[in-house]
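Heads up, one of the protein chains got dropped from this complex, but the rest are sitting where they should.
In order of appearance the chains are A, B and C, and numbering begins at 1 in each one.
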Amino acid sequence: MNLTRYVDTAFANPKLLIGGLGLAIIAAIALAAPLLPLQDPLDQSLFAQNLPPFWLPGHDASYLLGTDSLGRDLLSRLVWGARPVLIVMVLGAALSGVVGVIVGLVSGYLGGGSDAVLSRIIEVFMAFPPMLLAIVLVAVVGPGLYAVVISIALIGWTRFARVVRAEVLVLREQDFITAAHLLGYRWFRILFQELLPNIIPMVLALLALEMGRAIVVEAILAFIGFSTSDMATWGGILADGRNYIYQAWWIMTLPIFAITLSVLTLSLLADGLRLALDPVIRR
Amino acid sequence: MALPTLLGVMVVVFVLIRVVPGDPISMMISGEASPDDIAKLREAYGLDRSIPVQFLYFLKTVSTGHLGTSISLHQDVLELIMGRLPATLELAILALFFATVLGVSFALTSVYWRGRWPEVAVDAANALALALPEFLWALLLILLLSVSIPLFPISGRTDPSNAAVFHTQFYLFESLFTARFSDFAEILRHMFLPAISLALPLTAVIGRVLKSSLLDAINQDYVLLARAKGFSPLYVLLRHALPNALIPTITITGTQFTLLVGGTVLIELIFAYPGIGNMLFGAAINRDLPLMQGITIVFAVVFILINICIDMSYALINPRVRLD
Amino acid sequence: MLEAINVSIALPDRSQKSLFGRAPLLKIIQNVDLTVQRGKVVGIVGESGSGKSTIGRSLLGLYRPVTGKVMLEGKDLASLSKEELREARFKIQMIFQDSQSSLNPRRKIIDILADPFVANGRASRSDARNKALALLERVGMRPAHGDRYPHQLSGGQRQRIGIARAIALEPSYIVADEIVSGLDVSVQAQVLALLRQLRAENSLGMVFISHDLSVVRTLCDDVVVMQHGRVVEAGECTRVFNDPRNDYTKKLLRAVPLPVVEKDWLDESRRCDSEAVTELPSAVAAMR
Partner (left out) sequence: MSKALLQVSDLGVEIGTGKHATRILRGVNLEIKPGEIRGLVGESGGGKTMVGKAITGLLPSSAVVSSGRILFQEQNLLELPAKNRRLLLGTKIAMILQQPSTALNPVLRIENQITDVLTRRLGYDRKSARDYALELLSMVHIRAPERVLRQYPHELSGGMCQRVVIAIAFAGKPSLIVADEPTTALDVTVQFEILKLIKELQAKTGTAVLFVTHDLGVVAKICDVVSVIFAGRILEQGRTEDVIGRPAHPYTQALIAASPRLDRPDAGLQPVPGELTASLWNDAVASDLEQSHA
């Protein structure tokens, strides 16, 4: 395939293009944070509290997007805040994906007793409010980034498991699986060659969505003070801004904007992936 | 179906209590208690027995309707929860109402005017509502409708100055059914932002699923036949396509509604709304295990009840299920 | 020889399943006898719900009979170990009705045809590819079709791929389940011609399941007529079609609309005339 065809394909699916680019930008900002000429995101300044961003009167040129209630530079905090987002997004989604896909595959493919047990476990997990699981987990592990990652996995794996199981149940009844049995294929070939390729596109789309959810869960846990406290987080800025909405509304607006944009990007990516990988829709 | 799930929830809750660091006893007592006292307390709470026996004891207590005593508030857990549960239920039901009304009208609008601008507009709104979780909606709406345009209050269930007397904890329903409309409006105004934030993601799910089921339905032969009877497009859509499209929508609304109820936890915190979700945070911060445990079980029971309701409404609308 | 001896099969009836417990078993076919010789085509005809597909699948060992047994060259399929059954299955293959769902949508045609060789260690990757190309040619398709995905082919082409896959491991018997029912007559004629040719080349024994009596008449040597899970009549095609003895067979034959104009075909009186179908050839002769 040559370059122009790649370009054509990309423009034929703008959702995938925008989503993919957006994800790349988030990753790039997170990785490049230490290299950028920014103030220390943790540096406090009592003389520069709740400063507005550059387009509002009363701003300070050295704080482009203003400061929070402790006088920390908001631009810098936003950029550095992308780092925990990246960690949590990748690890959280990957962990939920791996656990969920394995459970879903086993449950759907083996059926019978193991399916009954696994389905029940999924149901039990879904009977808890997700936030409750996260809170209890933080109570066990203690606040921090890894507690956040595990919380995300604890909440997210059921989504993968349910969808994958349902899909495997449908695929299992298709004639091409019967044909595979008749041709003497062994279970690993049936699982990895016949079933898995039919599930992967959906799993990829779910992963993109899950990454978006991971960002939100991280923000929530940081917002209620259960995430890491030695890094700048978007949720942390939110929590700070929540206390000053009437005096300095921009503090909360900035991270909301960042989170919203990232989540939208990832949901576009999910839609784009679904479109791009479906052999029938694609033509 | 429901019982094994509930039992599973009990097991998880029981295990969680045991893995949370810190002996529940040591949290109940002051530092100066003698080892003897501690042993007595352990015995009183059954903690000296083997784990399976403890689990059975725990089940027995729960099955008699006792959820223990709150450590931080020194009150019966069930009483505490029952005092707050109505507020949460009202919020969830109001949100479900918003979501259904908005979602169904979104879907119908975009299918009826498909290929024209209302479809594009509704789809864009839907995609936005779907992508953002209730947490972000709550903060955004606070900024928009409380801070920049001060329309709605951002905390509480009613104004502290409000002297209205309620006989039940269901303030919204009580004021509505006793026709005290100014109280009703006041409470609704307080509930509007939290309910709408909770409702928006579900609105989008209902809108999207119903739309695709409707599009699916209008391509079916029975809709072609209905059109061949010479009915107007609106009648065909509402009478022939909608009932069929509702079947898959109800299933998904069910699972999503449990998510909505789960979402009340955070929304209540953000809006300082006095429901059980807000109470859960207090319990978590105070490490009030009996209270956390009680709230968890109540949430699980509510989830299971919702699923039963969904199954029943599903059977009501789908004649195939009724027979089986 | 592939035989079904007194086979009955019961499957769980999901529609009757209560919330708890198992679904009750429903007898799909009862006491069916069937013999397929190599080089012969046995047609199974019947209307929907007659159990004709179920008997076809039970010949492949996909269902375990409640009574009776399925014998492949003298061996009872149910008595075989899992591994022996796997080996035995290479001798019996299946072609499916729905060509779309019978081919993995995410694999290229060439891989679908090469897999049977690779999976069973019968050929190396590159060898298997050549064998797959040879199969494509045998079913009248071009090598270029190998690079496509199933959804990029027409229904008739997909059905050819299904046939190619079924003959890949050179089985002795093939079960073809309604394989032409979704196809246009012109495509159907091509697929049937292909089947005839393969059967002559490989002395295949074939079970041809169809609701279309005309197709069975043209393709098969023997025919089994099924109704409500039982065999109501069986025998050589010529005999069964020219001299049906069972009332249901007669009713079926009478209901087939031949492309011959008869003004009184729909008349009730004529339907009682059991000679009608056997007389038809002369009616055709008169028209010419």
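Heads up, the rule we're going with is that a residue touches a chain if its C-beta (ideal position, glycine included) is under 8 Å from a C-beta of that chain, and two chains touch if they have at least 3 such contacts.
Just so it is clear, the model here is predicted, and its values are computed rather than measured.
**Student:** Considering the complete complex, which visible chains touch the unshown chain?
**Tutor:** The chain that is not shown is in contact with B, C.
**Student:** Where the complex has a chain not shown, which of B:R18, B:K40, B:H66 or B:R239 is the residue touching it?
**Tutor:** B:R239
**Student:** Please pick, from C:G74, C:G121 or C:P257, the residue that touches the omitted chain in the full complex.
**Tutor:** Of the listed residues, the one touching the omitted chain is C:P257.
**Student:** Would you write out the residues of chain B that touch the absent chain, in ascending order?
**Tutor:** Residues 114-115, 220-222, 224-232, 235, 239-240, 243-244, 247, 317-320, 323 of chain B touch the chain absent from view.
**Student:** If the missing chain were put back, which residues of chain C would it touch?
**Tutor:** Counting over the whole complex, chain C touches the hidden chain at residues 47-48, 184-186, 188-190, 192-193, 211-215, 217-219, 237-238, 241, 251-262, 265-266, 277, 280-281, 284, 287.
Convention: only the chains that are shown with their structure count from here on.
**Student:** Among all other chains, pick the one whose mean CA position is farthest from the mean CA position of chain C.
**Tutor:** B
**Student:** Please tell me the distance, in whole Å, between the geometric centres of chain A and chain B computed from their C-alpha atoms.
**Tutor:** It comes to 23 Å between the two C-alpha centres.
**Student:** So how far apart, in whole Å, are chain B and chain C when each is placed at the average of its C-alpha atoms?
**Tutor:** 54
**Student:** Applying the document's contact rule, which stretches of chain A touch chain C when the two form their complex?
**Tutor:** 174-176, 178-179, 181-186, 189, 193-194, 197-198, 279-280
**Student:** Name, in rising order, each residue of chain C that touches chain A in their complex.
**Tutor:** Per the touch definition, chain C meets chain A at residues 60, 62, 86-87, 89-90, 92-94, 96, 98, 101-107, 115-116, 119-120, 149, 151, 165, 168-169.
**Student:** Would you mind writing out the residues of chain A in touch with chain B in their complex?
**Tutor:** 120-121, 123-132, 135-136, 139-140, 212-213, 216, 219-220, 223-224, 238, 242, 245-246, 249, 252-253, 256, 259-260, 263-264, 267
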